[in-house]
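Below is one structure, written out as structure tokens; the observations come after it.
Apart from one protein chain that is not included, each protein chain of the complex appears where it belongs.
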Amino acid sequence: MKPWKRGDRQLHPPTRAWKRRPRIRPGTLPGTLHPAEAPAAPARLSLVRFSRDGVEEREVGIEQATAAATPGTISWINVDGLDATVLARLGDRFGLHPLAVEDAMNVPQRPKAERYEKHYVLILHTLRVVDDALIDEQLSVFFGEGWVVTVQEQLQGDTFGAVRAAIRQGRGRVREAGADYLAYLLLDSVIDAYFPAIEWLSDRMAALEQDAVSAHATTECLVQIQRTRHDLLAMRRAVWPMREEIAVLTRDDSSLVTPETRMFLRDAYDHSVQALDLVESLRETGAAVMEIYLSAQNQRLNEVMKVLTVISTLFIPLTFIASIYGMNFRHMPELTWGYGYLWALGLMTLTAAGLVAFFRRRGWW
Amino acid sequence: MKPWKRGDRQLHPPTRAWKRRPRIRPGTLPGTLHPAEAPAAPARLSLVRFSRDGVEEREVGIEQATAAATPGTISWINVDGLDATVLARLGDRFGLHPLAVEDAMNVPQRPKAERYEKHYVLILHTLRVVDDALIDEQLSVFFGEGWVVTVQEQLQGDTFGAVRAAIRQGRGRVREAGADYLAYLLLDSVIDAYFPAIEWLSDRMAALEQDAVSAHATTECLVQIQRTRHDLLAMRRAVWPMREEIAVLTRDDSSLVTPETRMFLRDAYDHSVQALDLVESLRETGAAVMEIYLSAQNQRLNEVMKVLTVISTLFIPLTFIASIYGMNFRHMPELTWGYGYLWALGLMTLTAAGLVAFFRRRGWW
Amino acid sequence: MKPWKRGDRQLHPPTRAWKRRPRIRPGTLPGTLHPAEAPAAPARLSLVRFSRDGVEEREVGIEQATAAATPGTISWINVDGLDATVLARLGDRFGLHPLAVEDAMNVPQRPKAERYEKHYVLILHTLRVVDDALIDEQLSVFFGEGWVVTVQEQLQGDTFGAVRAAIRQGRGRVREAGADYLAYLLLDSVIDAYFPAIEWLSDRMAALEQDAVSAHATTECLVQIQRTRHDLLAMRRAVWPMREEIAVLTRDDSSLVTPETRMFLRDAYDHSVQALDLVESLRETGAAVMEIYLSAQNQRLNEVMKVLTVISTLFIPLTFIASIYGMNFRHMPELTWGYGYLWALGLMTLTAAGLVAFFRRRGWW
Amino acid sequence: MKPWKRGDRQLHPPTRAWKRRPRIRPGTLPGTLHPAEAPAAPARLSLVRFSRDGVEEREVGIEQATAAATPGTISWINVDGLDATVLARLGDRFGLHPLAVEDAMNVPQRPKAERYEKHYVLILHTLRVVDDALIDEQLSVFFGEGWVVTVQEQLQGDTFGAVRAAIRQGRGRVREAGADYLAYLLLDSVIDAYFPAIEWLSDRMAALEQDAVSAHATTECLVQIQRTRHDLLAMRRAVWPMREEIAVLTRDDSSLVTPETRMFLRDAYDHSVQALDLVESLRETGAAVMEIYLSAQNQRLNEVMKVLTVISTLFIPLTFIASIYGMNFRHMPELTWGYGYLWALGLMTLTAAGLVAFFRRRGWW
Partner (left out) sequence: MKPWKRGDRQLHPPTRAWKRRPRIRPGTLPGTLHPAEAPAAPARLSLVRFSRDGVEEREVGIEQATAAATPGTISWINVDGLDATVLARLGDRFGLHPLAVEDAMNVPQRPKAERYEKHYVLILHTLRVVDDALIDEQLSVFFGEGWVVTVQEQLQGDTFGAVRAAIRQGRGRVREAGADYLAYLLLDSVIDAYFPAIEWLSDRMAALEQDAVSAHATTECLVQIQRTRHDLLAMRRAVWPMREEIAVLTRDDSSLVTPETRMFLRDAYDHSVQALDLVESLRETGAAVMEIYLSAQNQRLNEVMKVLTVISTLFIPLTFIASIYGMNFRHMPELTWGYGYLWALGLMTLTAAGLVAFFRRRGWW
């Protein structure tokens, strides 16, 4: 994590989550894709096909991908990049519902699990920290009997690396269970990925708490606190519906999800609740840091005022005494005393001592 | 968007949503219309009649409108303007319930979906940005077997342009499906129209956040923030019950809504939830901007006080020294020193330097 | 509405709603009336008896009232004033449950609808604006087969005037439907009467928003804001349970309420929700006005401090220069210069100009 | 009520509710009593035995108490003071569940109604005002077929006096109904006793509102406001679960509670809701008074600053003028003018007049 510099006037780069808006175009018909809008880069497809006996893993074209799924094996097709043409082809091949495909295409959508006749679609959001900013990306997971299709935006990393490795090495029950268990693993890896992001936010919040009480805290610090709180809100918006999503999967009586996988989903549910708990707790911390900032600001004002008051009230009476003996009256006995000057200086010293004693009693000195 | 001018003292035109009140007159009987109150302008009716085979689209009078619906076609009658006579005639023709017609007439009503014996009524609210203000208008959609009647207030634009175009061009399944699908399309276009309004509010909020930390922020900025928050509240009041409304349509077991349309309604439901999420998120941003404003205000006071303190505490001791040597005592040795003046100036310089060092250590200089 | 005078130091008369407390006397047995406490004025009874064919309307004594209800007609007995003797007699005649009668007598009660074996009781609260204060009064509506009994406190106006007129003129379905429809009409007229009160609160709130940003806002303004917010709370306490009350009536399967009346009750339910929405919205406005007031107060402090700072920091250095040349050193070269005075004045002018430039840059001038 | 003295520096005695903690000792087994801890004073038992025909009322020992209940009469045994031995004996006699007896003994418990096989136990809390402080005491009511046992802490007054009197005089249905109706009456008298306490809190809150805007409000006033709010919270904690408690009694299908008593319980439910409404309303008032206090505090700061600003900015320029003419330059033409002194005084008067005009325009004078 790039350390947050104190007194740094330049704005922390706003997180993407802060800025993102759904790409809904008023005037378009629901259930339609817009292939005309060519994606910035062509979508890359990769295929992982496995059974108890072996694994096959390679980059494929759309033709090979649609031809992949064969009985007795589990095929997992991953699409990197939102390409309407590719999605339409996959939709035809696996009988995906047009509305489900539209949700995968028109990012961002709210996390949700929807059951169609022959498949499920899970809309997920990963939250990762890239270059000191929180990146929110949508992942769509379609799964049916014997196949899983995942659609990612242009992710720089690979959220699913650990799952891929587990399949490759045949660890756990992954190669023995069905497509629903694979989908569960993908879901679980998304939830696990929240925890480093939450930790990053937690660190940022702790740094901001330090800043909030420092003498150099500026409005910039306040803006940072609010930004972090906004990130937490974005986090919450991702995790909250995910909890519901998993509950839906767990409750549904579809034959697509086996009872054993349901047991694992209950575990994923607990993890999502735990992530939510941490986020809620951080949100309370955020409110507390805000209050600390505001109060520390007041505290600083108090100290400025105290210094002003001490200096002013010390010298104002002294100056008054001096200005008395600066008057030009012809008959002012003190002026002609031999020790007049000392008398004046003594008077001043006594006054000052009295004031200092007063300040001491008030605890201002 | 007309940019919000900084330091502009003239009040931003208050949005209509801010000012609107229901036109309920105590002392009137429920289920009655008030034809005596002539509408400002006569209602304009337009008819779109279509089947799989063709489309007919024209402006009609009330006579033609009531004669329009024929078996095998879908008739959509749109009424622009609240004219009790016209609504009463349509009510007779299509068997609309008096309470439903009253709701269409006595704007504003809360968004809701109500099922009567032979028809549904949907009360909707569009929120559009016109001349830098949020305009809230009520749309009522009645639909039964083979017909749809929509009632709009005096809208300047046409919320339903895209639907009209889709029918004309025969795009999607619009001409194959029934009146319930058409009603869904109208509902969907109302939801889609929220997103630009939300974006407008989001932009305004971002501009206000900029203003809030600027040195020239006045109470006017605060009033603007509160107004925007109020607009968000109005937005929420429109979207929140709409969500319920769609849920009612989805759950109902009426034969007026086909299972396929229900699937699309589920999608519309998701969109309304997404709009609500964005609104809730903006409301949190609004609260944050408010806090930023208040804290920035404090910050400015802090800086004013710091300058006052620095200048005062710097010069008050110096002036005191000067006033000492302005005293008129006959015996003041320093006054007769050859370098007395330099001594005094030196004393002042030293005092000033000490104070500056003190300010530096406090971080005030 | 008597305009709220700015800077008016006299307290706005507190609303009765603010002050009212239930007259529950610890140590009394439930289900008992206290006829010993003679009402301030004797209760006035009026009877409206009608059928499809005609209407009879007159002031009656308690004897006539209990003799009134005859089969084939609907009798509506209205009691103005809480007189235990009268209520006990009516209770005997119509078989009212003692607890229901006690609720009508011991005002204020919470709005509620309760079903007893042979009758319903509705406890309602009207909120009216009298002499610039919100007056809360309890209305109790008992209704059974063919009869309605209403009990009002000493109302100055008549909440039920419109209903009376509708019966007299035979408008709508009022003379064709049963006692349940009449009870619905009474309920509806109570809900309709909320809207002018809400509008009055809305106007008061708008006036207070103006005051809050004015330069003369005092703590009195704050107290007014809080009082208005309290009135809104009273309003909410009246409307919120009423919503539940209507829902109870709508859901109950009693034969006392016909399906047609249920349809109308659904409409009344919507109106009560709408009233609640407006109240909630005003409550948010109230919180916003509060924040505006507090911030404007801060803003004023800021401006006072700015003026102090500008004047002080402008003259303190100038006075310092003057006091330097007021020192009495024997050897001060400037004092003997021919243009010494001009030099000093020039030095002061330059210093002042520099400070003004500094203030300009800070935006304080 | 001892009036709350303004500016009184001595702390209001904190209410017991504020300080009370449950006497749960980690390491004890559930369902056990601790007779070893002798109560401060021995428990006093009193017996009221009645039927339709007569009443018997006297102080009894534990032997007589356990022998009291005979068929055809209702026995009510009241225990004043928590004495484990007495409770154990009564528990044996009436078949009380050990956990229920433990709840009566280990105060404070949360209000609740629990049904055991042959009896109910109601845990209640009375809130009374004694010596200007809110006293919270636990009452436990056990009732079964033909008997009621009540257990009180060392109450100074008698919460149940009115019930006792009603039995003695044979008022209402008390001597005709069963033990469940007696239990209801006891419950009802506890609820009725909340209202004077709420009124006391309401008066205290009103006095604090007066204090909050007075010129002499100190932090002590703030502490008082918070203490009153805390008392309200204690009140709420007593009333809220009681509502649930009554609902449980009303819903249960036990033969121990007759349908007629259920009807009365519905009434008690309404009263508890009403008490809760009043408490919630006072809590909102408390928050409002808090805001008024804080704002009035700011207001006072504003006024202090205004006076400082007016005096400072008035005299600083005048003193500057005087110090100019106090300079010792040899060549200062004004000094030699015949009317130089008047000129200087005139200049000062003009400057002062200009500043006063400026303050007037700002509304500061």
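Here the chain labels run A, B, C and D in written order, and each chain numbers its own residues starting at 1.
The criterion applied here is as follows: contacts are C-beta pairs under 8 Å (C-beta built on N, C-alpha and C of every residue); 3 or more make two chains touch, one makes a residue touch a chain.
Source: prediction; values computed, not measured.
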item	value
Touch partners, limited to displayed chains, of the chain removed from view	A, D
Contact residue for the chain not shown (choose from D:226, D:254 or D:349)	D:226
Among D:132, D:252 or D:334, residue touching the chain not depicted	D:334
Positions on subunit D contacted by the hidden chain, ascending	21-22, 24-32, 97, 99, 102-103, 109-110, 112, 114, 215-216, 218-219, 222-223, 226, 229-230, 233-234, 237, 290, 293-294, 297-298, 300-301, 304-305, 307-308, 311-312, 315-316, 318-319, 322-323, 325-328, 332, 334-341, 344
Interface with the undisplayed chain - residues on subunit A	161-162, 165-166, 171-172, 174, 185, 188-189, 192-193, 195-196, 199, 202, 213, 263-264, 266-268, 270-271, 273-274, 277-278, 281, 284-285, 288, 291-292, 295-296, 298-299, 301-302, 305-306, 308-309, 312-313, 316-317, 319-320, 323-324, 326-333, 362-364
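Definition applied: only the chains that are shown with their structure count from here on.
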item	value
Fewest touching-chain hops separating subunit B from subunit D	2
Residue-number overlap at the subunit C/subunit D interface, same or different (half cut)	different
Chain whose average C-alpha position is farthest from subunit B's own	D
Length of the line joining the C-alpha centres of subunit A and subunit C, rounded to whole Å	43
Distance from the mean Cα position of subunit D to that of subunit C, given in whole angstrom	26
Set of subunit B residues in contact with two or more other chains	298, 301, 305, 308, 312, 316, 319, 323, 326-328, 332
Every chain pair meeting the contact rule	A-B, B-C, C-D
